[in-house]
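Heads up, one of the protein chains got dropped from this complex, but the rest are sitting where they should.
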Amino acid sequence: MKKNPLLGRDVISMRDFEAAEIRAILEQCGRFAKSREPLLQGKVLANLFFEPSTRTRLSFDAAMKRLGGATIGFADALSTSISKGESLWDTIRVAEGYCDIMVIRHPAEGSARLAAEATRVPVINGGDGSNQHPTQTLLDLYTLKQRTGRIEELKIAFVGDLKYGRTVHSLIRSLSWFKAELWLVSPPSLRLPEDFLEDLRESGTRHHIVEEIAAIPDAVDVLYLTRIQKERFADAIEYERVRNAYQVNPTNVARFGPKVTLMHPLPRVNEIHAALDSHPGAAWFDQAHNGVIVRQALLALCLGAA
Amino acid sequence: MKKNPLLGRDVISMRDFEAAEIRAILEQCGRFAKSREPLLQGKVLANLFFEPSTRTRLSFDAAMKRLGGATIGFADALSTSISKGESLWDTIRVAEGYCDIMVIRHPAEGSARLAAEATRVPVINGGDGSNQHPTQTLLDLYTLKQRTGRIEELKIAFVGDLKYGRTVHSLIRSLSWFKAELWLVSPPSLRLPEDFLEDLRESGTRHHIVEEIAAIPDAVDVLYLTRIQKERFADAIEYERVRNAYQVNPTNVARFGPKVTLMHPLPRVNEIHAALDSHPGAAWFDQAHNGVIVRQALLALCLGAA
Partner (left out) sequence: MKKNPLLGRDVISMRDFEAAEIRAILEQCGRFAKSREPLLQGKVLANLFFEPSTRTRLSFDAAMKRLGGATIGFADALSTSISKGESLWDTIRVAEGYCDIMVIRHPAEGSARLAAEATRVPVINGGDGSNQHPTQTLLDLYTLKQRTGRIEELKIAFVGDLKYGRTVHSLIRSLSWFKAELWLVSPPSLRLPEDFLEDLRESGTRHHIVEEIAAIPDAVDVLYLTRIQKERFADAIEYERVRNAYQVNPTNVARFGPKVTLMHPLPRVNEIHAALDSHPGAAWFDQAHNGVIVRQALLALCLGAA
């Protein structure tokens, strides 16, 4: 039997795991893609969503139920004791008596770490503000492996909004451990923040800051697209210009060939031409579906059932 | 083994089914009335309620759980990615990775059909705006069969608001396939819309447009009552007058005898005198309870487990 890299551990930040551990987790995911063994029968997951996130909540819920387990929880903080002035610490200490494992989504950075310190049951971070969202990063890595056969030495272009968005930040940081080469494609106003660039320099990760899709080389393995949010722009005309400049469509992705992998964390608005849904490399719905598989693996591993 | 009329199909509109198929579905319902075989163990239903509907949501939830299955979902659209501009198509494509079957309730007409086109998992329409609500029609037909022993050649009076209300429209249309004779009892302002009347004429269904309960013949099999909503009236005095004129009570239903079936889709406000709850023909709570049985049958049939 393989070593379980998550036994007795929490899943709070990608930084808590070594490269070898991430590889071990991704290897375990495979077995959950098809089978539905009731490994967690009799176990209860508490889905504690202090901030709404239907997608993350439902995929954890589905993951637990595919494993034969049950879930309890709430979808927003409005009706919780937090609104009566209770500390997060107390809420978590109370909830630990109701469950075997908990997922926490909370707007405050560091809240998942605090929860993990408060309780003896395993805690999985479902997103703590603009800080960490490790299960999203793991599902992206799993999809990369599934599509390209590896997570090492990938050539990846990130396109669109690289300034905001936990998803891109966390994935870029993780890829820096696996010898990726990156093209960072954005308007100047949405460039990757300086501290992430510094990390890339420190880890010796090759990266290219460019402003146009045209500057991405043909031989790239992956285009990772993002949603450009209107709220980020003071000027509506500037928003329209940027949005159009970074939209991918059959014409501007043709030169990458049919083997390129096209990813997007979803939801998308209009950054992807509708015709690309039938591109052989389109992986966005796979990413979403892999989210359930990866979360099954995490739940089973943390509870020592895998 | 009987043929499964729903294998590999969606349940979007009553019009999608032939009379023989409806009879076959109703025949299957019987077995779910008593037994609780865990036919759907390991299966996940996504209850996607973009519009609140506690009754429909809870009865699908109960149906799935009686069959040993699990449910995930949401009770309104507020916290979904739809609020971030995501298309319904994308939401459904993402959700299909979380579940084996989905129920959709959505305010837009045609939304359930669109969802069924987006996904390979079976879709059941839990009500799409003022358009269709097929599971309500099926539970009404099942209750008619249970109470009168048949769904053919029934004499039914519909009383109250025949203008608004999907429930009455859909049931009337379905009854037209089974040789019913109808009395349509309403004030002129709440008469059955012209296109439904045209359908009745085309199908050769005998029907009588009247304005008073007194005009219903004694030999009718069923009185189908409806809620008259205050919001439909500009004038509060007119509302009071209509409401009182169409209330049924022990006095005005006495002449129909103890064998008449009294139905109402619920919720009711005061269109039924309280004493009628103990009338032997009062079927409103049976209708609600039959909703679980019919939905069990639909879930099991669509998933090929019945």
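Order as written gives the chain letters A and B; numbering starts at 1 within each chain.
To be clear about the criterion, a residue touches a chain if its C-beta (ideal position, glycine included) is under 8 Å from a C-beta of that chain, and two chains touch if they have at least 3 such contacts.
Note that the coordinates shown come from a computational prediction; the quantities given were computed from them, not determined experimentally.
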*Give the residue, chosen from A:26, A:58 or A:99, that touches the chain omitted from the document.*
A:99
*Have a look at A:7, A:20, A:72 or A:108 and name the one touching the chain we're not showing.*
A:72
_List every residue of chain B that touches the chain not included in the displayed model._
36, 38, 52-55, 58-59, 61-62, 65-66, 68, 70, 75-76, 266-269, 285, 288-289, 291-292
*Contacts of chain A with the missing chain: which residues?*
42, 44, 46, 70, 72-74, 78-81, 84-86, 90, 93-99
